[in-house]
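Just passing along the structure, written as structure tokens.
Missing here is one protein chain; the remaining ones are kept as they sit in the complex.
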Amino acid sequence: MLLIKNGRVLDPASGTDAAMDVLLDAGRVAKIAPEISAPSAEVLDARGWIVAPGFIDLHCHLREPGDENSETIATGARAAVRGGFTAVCCMPNTQPVNDNASVTRAILERAAAADQARVWPIGAASAGSKGESLAEIAAMKQAGIVAVSDDGRPIASANLLRQVMDYCRALGLTVVDHCEDASLAAGAVMREGPTSARLGLRGMPAAAESVCVARDVQTAGLTGCPLHIAHLSARASLDLVRAAKRDGLAVTCEVTPHHFTLIDEDVRYDTRYKMNPPLGSREDRQALLNGLADGTVDAIATDHAPHELALKDVEFDRAPFGIIGFETALALALEQIVHSGRIPLMRLVELFTTGPARVLGRERRLAEGAPADLTLFSTNHAWTFHAEESASKSRNSPFDGRSFRGAPMATIVGGRVVYKR
Amino acid sequence: MRVIEKSQLMSATEIDRTLQRLAHEIVEKSGGTTNLALIGIRRRGVPLAERVARAMRGIDGVEVPVGTLDITLYRDDLSKVAPQPVLQSSDIPFSVDDKDLILVDDVLYTGRTVRAAMNGLFDLGRPRTIRLCVLIDRGHRELPIEASFTGRTVQTSDTEIIEVRLEEVDEEERVMLVERVD
Partner (left out) sequence: MKKNASCSSNAWTDSRRRSRTALAPQSFEDAVPQRLPHILGIEPLSAEQILFLLDQSKPFQEIQSHPLKKLATLRGKTVALAFFEPSTRTRISFSTAAARLGADTMNLQAEASSLRKGESLLDTVRTLDAMKPDCLVMRHSSAGAPEFVAGRLDIPIINAGDGAHEHPTQGLLDALTIRDRRGTLEGWNVAILGDILHSRVARSDIHLLGKFGCRFTLCGPAMWVPRELESIGPPGCAIRRVARIEEALDGADIVIVLRVQQERMHEPALPLDDYILLYQLTPQRLRLARPDALVLHPGPMNRGVEIDPAVADGPQSCVLEQVTNGLAVRMALLFLLIGTGGGEAAQEIPRAKDVADAAH
């Protein structure tokens, strides 16, 4: 039994925002009340902290199997709980690709052994994510995938997307797409704009993303399948999602912390600023911040993409895309959208809990009887992020050395405190 | 590292008198001035060469051409990495072929500057003769080089420095003996 005392409970599902004690027992929430006395329980003093339902990260890369030098499921899941995440959805672009049940099961076994954050695998849409034929989606669903994607790349063609969507709709799975028009984006290493022109680097226009978002939204309309746009980065894409929602389509989207914090002007030749989709323009960032506030954006997802030093320590053109993000996500969100007054704290919790859950067709709440997955965080704890101290195997973060106000303080999975700062 | 002034070796008047004397010596010992040319080694050799030329004009009405030579490119002290070397251009508006050149510099010390100057001159052509005129010879030669025309010879130690200060460059006119103090 674990008694969390003196915290401020924020539960978007019920709208609760109150000073409450929470008692956890046998992996579930046993009681939530203003004053709980439980003499035999272990006590966790959450004075000054927010007590929220466990955070979900819809988008990350755990690299195992295939690139264990950069990350393993164990190290990734550990980094995740240090970021306050109780569950993470890992993308299928491993080696081999997670396009069949046995890889899915292997991932789940590793995750269980690590016993840190829950790992909810996302299965490939096409075999090998090659964009030619469908993957064994039904078998993977049985094995435990929570959604389908060819992330790393877009789903290759409108026709394939349609087929995948028809199939997934019947199976009750959301299709997640990495929206990128391959021809517009070919060879690009950052966003096309004045900065790419000055640096002499090849850029991709925002349209590389929005052209594909448009395709996907139309196809979602055709099939009625829930569509989730991964790592949305451009204003034009957001406008398309907003319009789709207005039209009643089941379209959702996520935004990463680096996209609402940094812009293309921040890129010099430092590969820690190289990711896909690339950092957008000033206007894009502003639009994303607005979308986070007005509800167009459903979730914050990290797109945690570890790469070992040797891979990233090369000239800009040759570096792989991606940065780590578990451990800085909450702090960046607090800095950029809560401390700045843009959104209320409850909305922030939504973006990390009910928002992502809804995308997967689930619920997430802090209520009696619910699974005891909780995230406890402070909105003003002062700390500095040092990439060297990350639990991830990789160090590729542009936020190395950045000071923050606010951090995850304790992460509870299945009633057990898996992380305490 | 600091330097302190120890004594004055030459006043402005003494400098002027010495240059006049050197000009006379050069004219005397050159057996005619037709092929003569003065080459001032940057920096302070340049105003000295110009003054000697002026003095020579005063003696005989003789016009001796003056060129300036920057020896930075010809230095041989590879070990010493100084702050940014800065090139001035050389300006020798006449051919050095078959000329009797007089190199002019303020202080003759190890002889390396003069060696570099000779390298530079031979890059330009084939002078007939090269002789050296200096205001101060302070000894401590490291190469077999001697001045044909010397203003004054001064004994110095390794920690001492001879500072020749000329109006054109330093806005004052005297020769100082200073000492390096660590």
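Order as written gives the chain letters A and B; numbering starts at 1 within each chain.
The criterion applied here is as follows: contacts are C-beta pairs under 8 Å (C-beta built on N, C-alpha and C of every residue); 3 or more make two chains touch, one makes a residue touch a chain.
Source: prediction; values computed, not measured.
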Options A:Glu42, A:Asp247, A:Asp270 or A:Glu363, residue touching the unrepresented chain: A:Asp270
Option from B:Arg54, B:Arg75 or B:Arg174 whose C-beta touches the chain left out: B:Arg75
Candidate in contact with the missing chain, chosen from A:Gly15, A:Gly187, A:Gly341 or A:Gly369: A:Gly187
Chain not shown, touching residues in chain B: 1-3, 5, 43, 70, 72-90, 107, 109-110, 112-113, 116, 119, 122-125, 140, 161, 163, 169-172, 176, 178, 180
For chain A, the residues touching the chain missing from this view: 186-187, 192-194, 196-202, 262, 266, 268-270, 272-273, 313-318, 398-399, 402
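In the analysis below, only the chains that are shown with their structure count from here on.
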Whole-Å gap separating chain A and chain B, where each centre is the average of the chain's CA atoms: 76
